[in-house]
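One chain of protein is taken out of this complex; the other chains stay put.
Let's look at chain A:
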């Protein structure tokens, strides 16, 4: 379900069925990395929207977590993000899936109390519309079993 006035009422009504949050992590940069930041935003937004369509009865697509991109040495702070995760878990949303194209989260993965999926960025900007669709649906096909596995492993509600 999307974070919209249209879907949220049904989320509230069907709470016992929705136990998963999908949270896109989007790095923001205004300097040299601005192109990359935009490309990642576009890619991850398309991916999460598509996943929401597939699993809309069990997944809540949260508004993206945006943060200033970390430079080479440092890594993004997991503290703030863990606060988000904590408040979701408090609401009985027990499976939390983070989707990002920012590889720096890989280093912080163990500090996060959630399931992190990192996908290498697929540049969509120069692709023809029909080819773009094909690339995305190919990627989604690979992701579906990953998510179904999370449900199986972490147990059903």
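List of remarks:
One rule holds for everything that comes next: a residue touches a chain if its C-beta (ideal position, glycine included) is under 8 Å from a C-beta of that chain, and two chains touch if they have at least 3 such contacts; residues count from 1.
Keep this in mind: contacts and distances are computed from a predicted model.
Name of the non-displayed chain as stated in its UniProt record, restricted to "Thiolase C-terminal domain-containing protein", "Menaquinol:cytochrome c reductase iron-sulfur subunit", "Xanthine dehydrogenase, molybdenum binding subunit apoprotein" or "Proteasome subunit beta": "Menaquinol:cytochrome c reductase iron-sulfur subunit".
In the complete complex, the residue from A:14, A:80, A:109 or A:125 that touches the missing chain is A:14. Summarising the interface, chain A meets the missing chain with residues 10, 14, 17-18, 53-58, 133, 144, 148.
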